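Have a look at the structure below, then the notes.
The other protein chains are all here in position, but one chain of the complex has been omitted.
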Amino acid sequence: MAELLVTRTSLPLQRSLTRRERLDLPRRITMLSAGLVVFIVGMLLVFIGVRGLTLFVASGVPITDILSATWAPNPDNPPNTFGLLPFILGTVGITVLAALIAAPLSIGLAVFMSEVAPAWARNIIRPAMEVFVGIPSVVYGFLGASVLVPFLQHDLRGLGFTFGKSWFAGSLVLSLMILPTITSIAYDALITVPGDLRMGSLALGTTRWQTIRHILLPAARAGILTAIILGMMRAAGEALAVQMVIGNRVGIPFDPTKPIAAMTAQITIDMGNTTFNQPWNQALWTMGLILLLMSFGFVTIARRIGRRATRS
Amino acid sequence: MAILLRPPSDATSAGAQRQPVSASLPAVTETPRWAATTPIAPAEAKLGLDDVTISYGPKVAVRSISLAIPANAVTALIGPSGCGKSTVLRCFNRMNDLIPGARAAGRVLFNGEDVGARDVQPVDVRRRIGMVFQKPNPFPMSIYENVAYGPRRHGAKDKRQLDEIVEGSLRRAAIWDEVKDDLRKKSGLALSGGQQQRLCIARTLATSPEVILMDEPCSALDPIATLKIEGLISELRETVTIVIVTHNMQQASRVSDRTAFFTLGEDRAGRLVEMGDTLQIFTNPRQQLTEDYVSGRFG
Partner (left out) sequence: MTARLRADRLATATLWAIAIAVVGLLLTIILNFVIKSIGVVSPSFLTSAPSGTELGGIGPLFFNSMYLLALTLLINVPLGTLGGIYMAEYAADNRLTNTIRFCQELISSVPSIVVGLFGLAVFVTTFGWGYSALAGALALTVFNLPLMTRLTEGAIRAVPADERAASLALGATKWQTITRVVLPIAIPGVVTGIILTAGRIFGEAAALIFTSGSSTPSAFDYGYISLTDPRSPWSPFHTATTMSVYIWHVNSEGLGNFVAQIANGTSAVLILTVLLFNLGARGLGRVLQRRVSGA
């Protein structure tokens, strides 16, 4: 049995904090860096908000005016009206059509990757998606302008109609851009569906397609919807690619084969032609404010839906 | 001048500067010896728990634990899994602080001082009470850097001093001969499991701790590595107080001087059943529950 010694000869525990330690600089500095985003959001609202509202506040244009369909901002051609409806509808139009084109293809691709594709195929498609995303949007825009539009203009003459820069061209280009986005989010949603569900269905003697259609897609519905919505958000915010192929003709959109105008594109075109305190310029800032509020609104609603989903 | 229970290679003068040396510290203290049956008060032992209850949020992990851990000896904490042995171990070096929602009531004593007191710095406690984990966790650095990590963080900068500390620690951990040629080139992760654990022990020794807490240090290792480490523990006990949590009763009986037996109470919280001399616990326990456990009837 060992001899057990008890001593009390050690130094006492350190109790005081140096001033530097009390300051906890690392925590404060990192917190400021993280909190910067809050400051930025505030600044965004302030700067764009102020300029977006000068149309009403400084130039006295009534707010309801912007909902009219007449856009005649050029001071050389009075009277001036600042109806933004064509642009709002235009943005919605190209976004929705782009989603209609891209969604089936993206979801199909996502389903392919998660259910059908052998490993070698997945290893080709995933990097391909990364490359797709990596291509700058201007390049897509230029592709549209240099390849797609001429194709639509000339090569379809045999079919009886031609169109060039148009709503359809814009949506087609946008669909290319949002395809990888929707695909990857939908893919993530599909692979999180537990394997047991698949096995359960197949064990009942169903075919793979039946399993996909009746079990898998409904189970991943929330994620797929999120994917489409995020894709649409991206499409709505795109400026340059769109501006290069939609023709930028202001009017209420009816015909996908005709040119169309959108908020983002209009800002890029007109900004250079306006001077700072003109109502025309202010109207462009108002469009910017609408876009800002739209994107903020989207995020807020998506968050609320997400939170309600997890709570239930 | 206080006598410090540290091996001569400790030259952390930087550390000494941080401590205000109290004038009222006793001189070379009387060292009361005590017989196996005389219990030590928790406040007089190297480590002690005075009616400690630890909970994680609403769940109580251990309830009303009081015990005393003597200096320069190996104390084993044994008991069935889930009864809070690791929780008890972790409260000595304030590592429970890292678990969100963890709260401790009662006093956790180190040299008679409550380490849970508000103004005590956990950093200081952990320098003096080291810990070896169940799964060896060397840093992704060279062997040298692994061992020098602790002293460096506490302010040691002199190269020769660090070299001495590193060599001394690796020797005490019985791994010096195996690694002395690759100190700076080989990564800590390139060693075998047993070697990694000895590296972790060396790393802990480098800060000259007064206590080393070991949480099932051999459970991830093969029998040969286990034996090496048990031999190490026996050597170390002469200069360091060791508390070891182990599942392996044979290991506890081989290696420890004192043993504390825990079990799960009816409220699903861990409690201390019996503590005493290892020989006595294993051959002539006072509690029936202890007798049942050590003879393999449950756990």
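Brief remarks follow.
For clarity, chains are labelled A and B in written order, and residue numbers in each chain start from 1.
Quick note on the criterion: a residue touches a chain if its C-beta (ideal position, glycine included) is under 8 Å from a C-beta of that chain, and two chains touch if they have at least 3 such contacts.
As the structure is a computational prediction, the values presented were derived from the model and not from experiment.
Touching the missing chain, out of A:53, A:72, A:105 or A:250, is residue A:105. The residue from A:101, A:233, A:246 or A:283 that touches the chain not shown here is A:233. Among A:215, A:292 or A:305, only A:292 touches the chain left out of the display.
Looking at A:244, A:261 or A:283, the residue that reaches the missing chain in the full complex is A:244.
Remark: the residues of chain A touching the chain excluded from display are 21, 26-27, 29-31, 33-38, 40-41, 43-44, 47-48, 51, 105, 108-109, 111-113, 116-117, 121, 124-125, 127-128, 130-132, 134-139, 141-143, 145-147, 176, 179, 206-210, 212-213, 233, 236-240, 244, 264, 267-268, 271, 276, 285, 288, 291-292, 295-296, 298-299, 303. Those residues of chain B that touch the chain absent from the view are 93, 95, 98, 123-128, 130-131, 133, 135, 137-140, 149-150, 153-154, 187, 189-190, 200, 203-204, 207.
The working rule: only the chains that are shown with their structure count from here on.
Residues of chain B touching chain A in their complex: 2-5, 18-22, 25-26, 28-29, 31-34, 36, 40, 44-46, 70-73, 110-113, 115, 117, 119-121, 124-125, 128, 210, 237, 257-258, 277, 279. Listed in rising order, the residues of chain A touching chain B in the complex are 1-17.
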